[in-house]
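Of the protein chains in this complex, one is absent; all others appear in place.
Naming follows writing order (A, B and C), and every chain is counted from residue 1.
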Amino acid sequence: MNTTALIYLLTAAAVFGIGVHGLLQARQVLRQLLAINLMGGAIFLLLITLGGGAVGPPDPVPQAMVLTGIVIAVSATAFALALLLRLQDATGTSELDPNDGA
Amino acid sequence: MVHEALIGLVFLPLLGACLAVLPGRFGTRLAIVVGLASLPFLLLPVTLSVLREGAWFYTLGGWSAPLGIRLYVDPLALLMLWMVALIGGLAAAHAWHDFRPGTAAGERFWPLWLLLTAAMNGLFLSADLFNLYVCLELVTLAAIPLIAMAGSATAVRAAMRYLLLALLASLAYLLGVALLYNSSGTLDLYLLPDALATAPAPVTAFALALIGTGLLLKGAVFPLHVWLPQAHASAPGPVSAVLSALVVKTAIYLLYRVGLWSLPAGLLADGAMLLFAVLGAGALIYGGVLALLQDRLKLVIAYSTVAQLGYLLLALPLASLAAWQALTYQMLSHGLAKAAMFLAAANILHAIGSDRLSDLERLDQRTPLSLFALAVAGVSIMGLPPSGGFLAKWLLLEAAWRGGQWGLLSVLILGSLLAAAYVFRVLAAALRREDPSEAEDAEGISAIGRRQATYAMLLALLALVTGFAAAPILELMATGIPPTWGAA
Amino acid sequence: MTLQETIAAVLLAAGCLFYIAGTIGLLRFPDVYSRLHALTKADNLGLLLVASGLAVQSGSLRIGAVLLIVWLLGLLAATVSCHLIARHALHATPPERRP
Partner (left out) sequence: MIEIAIDLIIAMGVVGLALQTILGASVFRAILMFIVFGLLMAMAWARLHAPDLALAEAAIGAGITGALLLVTWRRLQAMDGRTPRVGIAARAPWLSIASGIFAAALIVALGWVSLSLPAEPAAAGELAWQRLPEVGVSNPVTGVLLAFRAYDTLMEMGVLLAAWLGARAVASELRPGALPGPAHAEVPLVGALLSLVVPISLLVAVYLLQAGGSAPGGAFQGGAVLAAGGVLLCLSGRLEAAERSSITERIGLVLGLAVFSCIGLVMLFMGEPMLAMPGVWAIYLVETALLLSIALTLVLLFAAAPGLRRAP
């Protein structure tokens, strides 16, 4: 395995784990959304590195998948932020109480 | 002609959504006709072709797999598509009155509804793992605003929780797909088994575990169901109906596709099926007990969904023809019955202003039609003859009996008893008479109330009729048995 | 190493030096205004040096022109954002505490 690929694969794994941790323990929805976006970024990095980006022009199929993924991520984030504003407006807080509704 | 019909199943609702975004009442009405009313007519030729020639692929853009994306239509996909067309259609008819085209609410509602329909149809047809990810996201992003449109603080909170968990689930799925793509070199579901035969086993196992976890979370399978009850209970009536009858099933459907079509048979598959069965048993009992403890009608129905989804996983280790027929029939009959119950509950909520069980007394006088729909659908949920639910559960029992699975048999019986308990509890509450005076029919007064009650009634009757007219459906399903089970 | 490469290397190194100076200023200076002062002045010059270093290295007039545009746009953005940050900082402090 090429060193560049090794570096970025480990980076992707680390960022994914950091995102999972952030998502599980954050209370504010904005922070949870940041964590979800971090996880998405990590998956994209993994896809491109595994696609051979470290040695030459990477596999174009994962590149297209990542481009699609980036647009989906921004769409989901934008809708989540609109819903968050509504949450703040309806409940007076931008957090989700872990104990209600479950 | 049949290719055009297949494409239309996805693209007519999609174009309908575009049309509904444009201003004016006329555009929305046309969009509903083009995007929703057309679906049964498109499905007819497709169904006939599958009956005649069996399952087939359609290659989009002429770029054959593994480079391009294929659509695949087989009996299981057909069943789901018919459910979208019928249940979605009747729920849309119900929604027509609450979200009239031309009103501000209608203008917001219909484009999302049409996109949701297109996304579900796309998902049931797609044969490509990444395309399925895009479809899953479209389903999520179209469904969640519809929940939040109920407007209450509870609904907004439930929508937010659902959204965060659904995004997490999609990411788990996507990570699994990323690993699978690299280890197998293809994204096509049906090329995967061969491609995976040479792939390193730990990678395959890890990737499939990620995909499975994501789908179990999206499918609200116990113990990952926490988001479902509030989300389904607080949404507007027709939205609750499609969420419970169709949207959660998208994840279960994908679980079948990945687990039964793409997974190479072997130790991994056996272990996964056993795990699914355990989770299904947990769902059946936990959901049943919690449904029994709720004091709001819509929450009872929502927890009943958690329980009934358990059946869809419970029989997976049996891997027999009877089990397959039972699973698919449960998919159909639960969809019909649950949609009927949610529509009836919405009518009751609308007519008497509350869905607390303590407020439900004398419903036989106040909302007779909706109560009748609720009761008939309840018969199917409990699994009493002569309903579709009975047939599904009977087939399951028979399969478990033949397979000598006594544990499974007892769980099935316990699940049915719990279902009977919570349905009877609702009916008992609805038939109470604390005040001897006559109450007036709150539902029959308005034409809209009558019509909305009819849609619930129609769905409930369909759930009942599927108990009689089962033979052709079961035969069709038998031809679509997953390849890993066909050998068994 | 040819003359062209040497000039490019010197320019790039000098540019990096300016960037480092600007960053140290950002980290070490006490208030918003002096930080902005360090950042914009040093970084704009740093960007110019790096851009000209790259232009010399490429030896192509077209790339040089593109790099010039990059520098001009960077300059424009830095000017306006610096102005806005300073303005915001000024409005955020009460009049008696303004420098």
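The criterion applied here is as follows: a contact is a pair of C-beta atoms (placed from the backbone, for glycine too) under 8 Å apart; a residue touches a chain by one contact, two chains touch by 3 or more.
Keep in mind it's a predicted model, so treat the numbers as computed, not measured.
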| item | value |
| --- | --- |
| Shown chains touched by the chain that is not drawn here | A, B, C |
| Options B:Val50, B:Ile69, B:Val177 or B:Ala277, residue touching the unrepresented chain | B:Ile69 |
| Contacts of subunit C with the absent chain, listed as residue ranges | 73, 76-77, 79-80, 83-84, 87 |
| Positions on subunit A where the hidden chain makes contact | 1-22, 24-28, 30-31, 33-35, 37-38, 41, 44-46, 48-68, 70-79, 81-86, 88-90, 92, 94-95, 98 |
| Where the missing chain touches subunit B, by residue | 3-4, 7, 11, 14-15, 17-18, 21-23, 58-63, 66-69, 104, 108-109, 111-112, 115, 118-119, 122, 128, 130-131, 134-135, 137-138, 141-142, 144-146, 148-149, 151, 156, 159, 175, 179, 181-187, 195, 200, 202-203, 206-207 |
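Methods note: only the chains that are shown with their structure count from here on.
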| item | value |
| --- | --- |
| Overall pattern in which the protein chains touch one another (line/ring/star/complete/other) | other |
| Centroid spacing, where centroids are CA-atom means, of subunit A and subunit B in whole angstrom | 28 |
| Multi-partner residues of subunit A (each touching 2 or more other chains) | none |
| Residues of subunit B that touch subunit A when the two form their complex | 130, 134, 137, 140-141, 144-145, 148, 152-154, 156-161, 163-164, 167-168, 171, 174-175, 178-179, 181-182, 187, 226, 229-230 |
| Footprint of subunit B on subunit A - complex, ascending | 16, 23, 29, 32-33, 36, 39-40, 43, 46-47, 50-51, 61-62, 65, 68-69, 72, 75-76, 79-80, 83-84, 86-87, 90-91, 96, 100-102 |
